[in-house]
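A single protein chain has been omitted; all remaining protein chains appear in their positions.
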Amino acid sequence: MAKYAMAINLDRCQGCRACMEACKIENNTPQAVFWMYVFRTETGEFPDTKMSFMPRPCQHCNNPPCVKVCPVGARFRRGDGIVLTDADRCIGCRYCEVACPYGVNYYNWRTPTEAFAAYDVDFTDPEVEAVTGGVIPPYKNPDLDRPQGDEQRMTAGSAHSVGVMEKCTFCVHRVEKGLEPACAEVCPVHAIHFGDVEDPEGPLSTYLRERAGFQLLEELGTDPSVYYVGGGPPTAETREIERPLTEVQR
Amino acid sequence: MTTETMTTKRELPQGIGRLSTGWIAFFAAMVAVTVVGLYAYFQQLGNGLIVTGLRDLGTGGGATWGLYVAYYVYFIGVSFAGITVAALIRIFKIEKLEPVARMGELLTVVSLILGALAILADLEHPWRAIVNLFEFGRPQSPFFGTFSMVIAGYLFASLVYLYVTSRRDAARLALQPSRFQGLYRFLAAGYEDTPEQRRIDRRATFWLAIAILPLLVIAHSTVGFVFGLQVGRPGWFGSLQAPGFVVLAGVSGIGNLIMLAAIVRWATKTEKRITVDAFAWLAKLLLGLLLVYLYFTAVEILTITYQASAAEQVLSDALLKGTYAWIFWGAIVSLVAAAVLLTWKALTRRWTIAAAVAAGILVNIGAVAKRYLIVVPSQTHGQLLPYPIGSYTPNWVEFAVVFGLFSLGAIMIGVFMKVFPIVPLEEAEQ
Partner (left out) sequence: MVDLTRRTFIKGSAAVAGGTLAAKRFLFGGFETVEPTNKLLLAQQIREDFVNTTCWIGKQDCGIVARRIDGRVVKLEGLDAHPKNKGTLCPKGVAQIAAVYDPQRVKTPLIRTNGKGGPGEFRAATWDEALELIASKVKPVLEEDPKLFLWQKGRSKAKVFYDTAFVKATGATKLGHGAYCSDAGYRALEYTLGTHAVLHPDFKHSKYILSWGWNITNAGGNKTCWITWPQQMLDAREKNGLKIVHLDPRLRSAGPFADKWVPIKPATDMAFALALCRELIALGHLDEPYLKTYTNSPELVGPDGLIVRGELPADAEEGDQPPALVWDLATGQAVPHAEAQDPALTGEFDVDGVPVKPAFQLFTEHVDPYTPEWASDITGIPADDIREIAAEFGENANIGASIVVDGVEIPYRPVGIMAYHMAQQELGFQTVRAMTMVSMLVGAPGAVGGQLSDFTWKIYKNYAKFENLKVEEGPYDFTLKNSKFFPINTGFPGIVAKVMQDPAKYEVEKLPKVAILHYVNPLTAFPSQKDFLDSYGKFEFVAVLSPWLSETADYFADVVLPTATMEKYEGPSSASDQYIDGKALRLPVMDPLFDSRGEIEIYIDLCEKLGVLYGEDGYIAQINKALPLEDEFALPLDEKPDVRDIFDRWSRMEGLEGGIEYFEKNGVWIKGEVAATKRYGYATDPPFKGALHRLYGESLLVAQRKQQELGADEVYWRDYTAFPTWRTPTFEQSPAEYDLTLISYHLVTHKQSRTSMIPLLTELSGKQRLDMNPETARRLGVGEGDEVVVESHNALTGETRQLRTVVALSEAFRPDVVGMPHHFGGWSPERNKGLGPSPNEIFYTGEGYMVCTADQSFHVKVRVLKG
């Protein structure tokens, strides 16, 4: 069986956030939800300032604390390493959220209608509905409504149901179709690579072999499937700048 | 002996069945608070947790666990008291505490129920949660798995215990015609208080007590594990977390029991039964646990200030001198004040109920604060990636629900007192 992993090259990342946007459109995530998040940071003082950018999807840990704590097995790890949330089963206890060291979980505080209305775009406008058939958002991706994989389980990509946890799915619906995740696909400078690390001759293994890298918060023993190449992990001095609008609006 | 025996008085003891204006006023007030709590809860049920002050941690800059979880931990902690005391009485035969045993057991049951309600309040879809927990519950999860089972077991055991220790009183009350005679008969369930039955009862409760003690440690430890096993949140991971939880549970529980005992003593006019000695005993127990807890706290402060990792540093700064300093130092001050007060009383050997109650109040303030501090700051200030420092302020919905739970608990105890003797009846025939 394949074992999926991602390599993110910090020596190429421009911090542009296209991956964030592609993730939002592909997965129809509502306002203030960032399954992919890109840190823009700086360290040091003028003029010895250094900047760096770091995209942060779910790390799809091989030893995932979020899976361990889930009381109902809604958070599960597939054999191919993809960690998913079964939206049908999740009871919204948010234990995975507090247990995850990477802060990648997003709870659905609002119904999709409310959450998209917070963008201040009235997608229920009759003239828009005439074109979209009333789906919200108008770019709703039908793939997300399907259960995925051998288990045929839901993957928290679908209805963004209120009261249910969700996070990056490694775009399982795309992977199942043989496509790259949306963030990897869009990256303007090809900083994100996705593939099978179990295949030693595969492009991802080769890519990783040729470059020095690290896993985020390695010391915690979570063993992420996301490998960072180049750059370096954030330190205590790392300050975030240019934060997106992250406030949940009603 | 001399007091209220059912043979001399036609009325049930301890004011059972009679509603004083004071009780009615108290009951009405509690109902009112509960209704407000319910209203808030329905707001939440209808509109979701968005109506609370909870938000995502990380980019969300909030805390996803807040007041509900803090109070859930607190309530579970309070449950420590009754069963411990009752068990201690059975095991060590501490006669003086006999009169507070039942209210202790009751406190355990009520606070476990409140704890369970607090956690249900934290879930947007309580029904779905219950159904899915039954269907898919995973024991590996400290929160709902081990915990829900232990708590459920704990609650069940406590109920059994309460029942078994109350059967004799039920049997005796069942002899006397009263409004509740049927209920008492039902509860007595054939128990006739024969010496043989009594002996069996004693043995059963003894062994039940022995069995409950480890269950109790496990239960409170697992609450500690909810946090203590999490490597990903500064301030949580640590081996002291579980013992700390157990001890603080004891502190808050005993403190609560002292308060409850004082109220019951006054309300049921059982001054003669519940002696200052009983309070002294409880207070000493409290002092012992409190000192252990303060020791843990000192170790904790040392650990977080001495060579903490950068992330822990942010958190300890927030606790010791930042956003949460007032809560943290407030808690320390009230716990230390209680310890000082109790130590002084212990040294002078001049115990008063007022002092014990004061200590009880102080430690509960401290306990609530500490529960809040274990739950919230690690989310808002415990980021391992350069997320913003978060903030969380519980809003009126959460406060209303929590107050509602408190008043619900008060209602349960108040109603119990009006249908059953909360202070075990004396051995009349002796």
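We call the chains A and B, going by the order they appear; numbering starts again at 1 in every chain.
Simple rule for what comes next: a residue touches a chain if its C-beta (ideal position, glycine included) is under 8 Å from a C-beta of that chain, and two chains touch if they have at least 3 such contacts.
Computed from a predicted model, the values in this text were never measured in an experiment.
Interface note for the absent chain: among A:Gln31, A:Gln148 or A:Thr222, the touching residue is A:Gln31. From the options A:Met1, A:Val189 or A:Ala236, the residue with contact to the unseen chain in the full assembly is A:Val189. Among B:Arg128, B:His220 or B:Lys345, the one in contact with the hidden chain is B:Arg128.
Contact residues of chain A toward the unshown chain are 10-12, 14-18, 20-22, 24-26, 31-32, 40, 42, 44-47, 49-53, 87-88, 108, 111-113, 119-128, 131-133, 135, 137-142, 145-146, 154, 158-164, 182, 185-190, 231, 239, 241-245.
Going forward, only the chains that are shown with their structure count from here on.
The centroid of the Cα atoms in chain A and the matching centroid in chain B are 40 Å apart.
Of all residues in chain A, those touching chain B in their complex are 32, 34, 37, 39, 41, 56, 65, 68-74, 89, 91-95, 97-107, 109-111, 114, 162-163, 216-217, 220-222, 234-236, 238-240, 243-244, 246-248, 250. By the touch criterion stated above, chain B contacts chain A in their complex at residues 48-50, 55-61, 64-65, 122-125, 128-129, 132-133, 135-138, 140-145, 148, 226, 230-233, 310-311, 313, 378-379, 383-388.
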